[in-house]
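Every protein chain except one is present and positioned as in the full complex.
As written, the chain order gives the labels A and B, with residue 1 at the start of each chain.
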Amino acid sequence: MTDDTKVLDLIAQQDYEYGFVSDIESDTFAVGLSEDVIHRIVDRKCEPKFMLEWRLKAYRHWLTLQEPRWANLRFKPIDYQGISYYSSPKSMKDRPKSLDEVDPKLLETYRKLGIPLHEQQKLAGVAVDAIFDSVSVATTFKDQLAKAGVIFCPFSEALKEYPELIKQYLGTVVPYRDNFFAALNAAVFSDGSFVYIPKGVHCPMELSTYFRINAANTGQFERTLIIAEEGSYVSYLEGCTAPMRDENQLHAAVVELIALDHAQIKYATVQNWYLGDEQGRGGIYNFVTKRGVCRGAYSKIAWTQVETGSAITWKYPSVILRGDHSVGEFYSVALTRHYQQADTGTKMVHLGNHTRSHIMSKGISAGHGQNTYRGLVRVAPNAVGVRNYTQCDSMLIGDQCAAYTFPCIECKQQAHLEHEASIAKIGEEQLFYCQQRGLDSENAIAMMVNGFCKPVFDKLPMEFAVEAFKLLEVSLEGAVG
Amino acid sequence: MLEIRDLTVAIDGESTPILKGLNLSINSGKVHAIMGPNGSGKSTLSHVLAGHTGYSVLQGSIQFMGQDLLVLAPEERAILGIFLAFQYPVAIPGINNMYFLKEACNRIRQGRHEKSLDAVDFLAQVRTHLKQIGLDESFLKRSLNDGFSGGEKKSNEILQMLMLQPKLAILDETDSGLDIDALQAISKVINQQRTPQRSWLLVTHYQRLLSYIQPDYVHILYKGRIVKTGDHNLALRLEKEGYGWLQAEATHTVEGHD
Partner (left out) sequence: MVMDRQQADWQAHCQGLLQQIGCREATWLKDWRHQHLEQALALSFPNRRHEIWRYTDMTAWRSADLSLSLPLEALRAYQNTIHKETVLAQLLKMPSVYRAVFYNGHLQQTHTQDLPSQAIISNWTTLLQQNPELVQDICTRLQYKESAQLFKSLNYALMQDGLLIYLPKGVQLKQPIVMVSLHKVGEKSTAPTLSCNQHWIYLEEGAKAVVWQVSIGLDAQNNIAYYHNVATDIQLARGAQLTHYQLQSHTQQAQHLSMQRVELQRDSQLEQHSIALGGRLARQEDQIILQGEGAQACVSGLTVTMGCQQVDHDLNIQHIAPHTTSKTTCKAIAAQRSKSVFKGGIHICPHAHGTQAHLQNTNLLLDPTAEINTKPELNIENNDVQCSHGAVVGSVDQEAKHYLQSRGLSKQEAYRLLVNAFAKDRLQAIHHPSIYSVTEQMTLDKLTRIAELNLS
């Protein structure tokens, strides 16, 4: 594998490699949030009128809500008036028509990140949409996708080109009333990715979005919407990084997935936002609402996530299983080290008959890291023949870390539901055994972690599985003395 | 090959030693058996030789192939040629048995400046050895020692030994947990592996193993010291009379052989 063939290249470096700040002139709103700010976002992006109304409704609703505190997380209060809600590289004001017009500094940034935006640097079969601070800067392979009828473009562009589709689906899976951060996102989100797979189309390549926060004091609020029509298939991957800064930055994204009859969506995340330093200073606050709905019969949504970054992770990718015989899956590896805290898991809501779900969560805690699995499996009164299997394993490395498992089963119909959890550790005995067979302790840890996570990595697209493994391996270097 | 002098060892953080000035020399190609009642320090000795961090060496030295063993990390000792077949091999769920074996094999070969085995050669070797021990190939697909029966664990240790080709093989209670057929099969393999370049340290509570693998020397470890050394007849005497008579003889210490 050569260096320029991978989206998440360079990630396998010991320190946080993506901590650089790009010196790019940007057009950034002054800090603060008000109806005026929302008007300005809508103006700046020339959005249709229905969006303004929707955003204002969301904002007014948000004002009535309190920041949720039920999660197993401790963090300093967020000053919502101390954040800038819009930042865009200046040269993007008049969107470039082609990559040649993109600011070379911006392209340099992506080169450093290992994201090839130039189509000639072909990443085999992966189309990329790159989001820098609040706006999408470039999307690759558009023409090739268009031939197949697949729409893959920045959200802002979709609002102009396909307003009817957006109007029909936006907020149907995650309404702005859903929660505090979803309301905030609806009010101020600036861009994101939009994917539409027409009936019967098997998307010809992996789709990928790459997120980067650059400017200081900005929040990132992107929104992704994926619609898979009857009998279609799509596999999608997102990756994230941010500069190292001493203050905490907020990321509050929303992802909505809609799968119609027999459609299949695979959504993978490799999250590597800046995690803060060894003392727990700085790092991204990652409050994300991700939900998919299996609307059609025999549809399937699978979430796979590898969470290694962020100071705080609050994230529960969920599936509403509405269509009969639909399937929801959740595969997760979450690593916490330094002072990272992750409260993550899933909700599987079984509304349709014979719906099935499978949850596999692997939490690794090292250093002072805290890892919480929080899950809900709900069976509605009318859903017959439901099955769920949940497996939830924790691995502890060192003696300062903690693991929590909070599953919840709500069952209002005869069903077959199973939850199992176990705790493993990398302790001296395991290390000694491996060392006696000639492996040094870092090889041994890498091997054990890989073994532990393999069932989840197997669910990632192949080229990313390797990266994800390297990412973990690097993050854990020196975790055991 | 191995020269242990005045070895005094305690469990890390404790002051009462388990091994109290142990002396032992092992030459190339010889088979030494260490016998002794429970708690005499047999397992401590094998763990210290392999470099377990849970013990502190209070006194004494260990030379192996002319090198000071005590300054080396466990994996460096493994590369040098020390292999410990554990009494209780740990189970590590999630690590594939074959993957582990291949990784260990190549790490050690690299350390010895030998060429790594490619997948084809590796598999060919493993298959030969599996057959020798009488194991099925599906054995390789399981997680390392996870859910293995006592006998399977012990067989797996021997399989690893065959692949790693050590200079000194320490077998810690390898016979326990094995039925008679498995014991015979393993003994046969071990006897085939006896070469003038390879030495053996068999740690055992019973003499059963020794009727299949004839030792050159039998040592009795008692209260942290080697109190008696002899040939196979000594093991037979222990079998007949138990360890009780040692109490009386414990006073005069017999040093290890050359």
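Operating definition for what follows: a contact is a pair of C-beta atoms (placed from the backbone, for glycine too) under 8 Å apart; a residue touches a chain by one contact, two chains touch by 3 or more.
Just so it is clear, the structure is predicted and the values come from calculations on it, not from any experiment.
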Omitted chain touches shown chains A
Determine which one of A:Leu52, A:Leu65 or A:Ala402 touches the chain that has been left out.
-> A:Ala402
Looking at A:His358, A:Lys425 or A:Lys454, which makes contact with the chain not pictured?
-> A:Lys425
Which of A:His39, A:Arg60, A:Arg74 or A:His416 sits in contact with the chain that's absent?
-> A:His416
Subunit A residues that touch the omitted chain in the full complex = 70, 381, 384, 394, 396-399, 401-423, 425, 427
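We take it that only the chains that are shown with their structure count from here on.
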Whole-Å gap separating subunit A and subunit B, where each centre is the average of the chain's CA atoms = 50
Partner subunit A, residues of subunit B touching it in the complex | 50-54, 73-75, 77-79, 83-84, 86, 89-90, 92-96, 99-100, 103-104, 107-108, 111, 143, 160, 164
Spell out the residues on subunit A that touch subunit B in their complex, using ranges where they run on.
-> 424, 428-430, 432-440, 443, 447-448, 450-452, 454
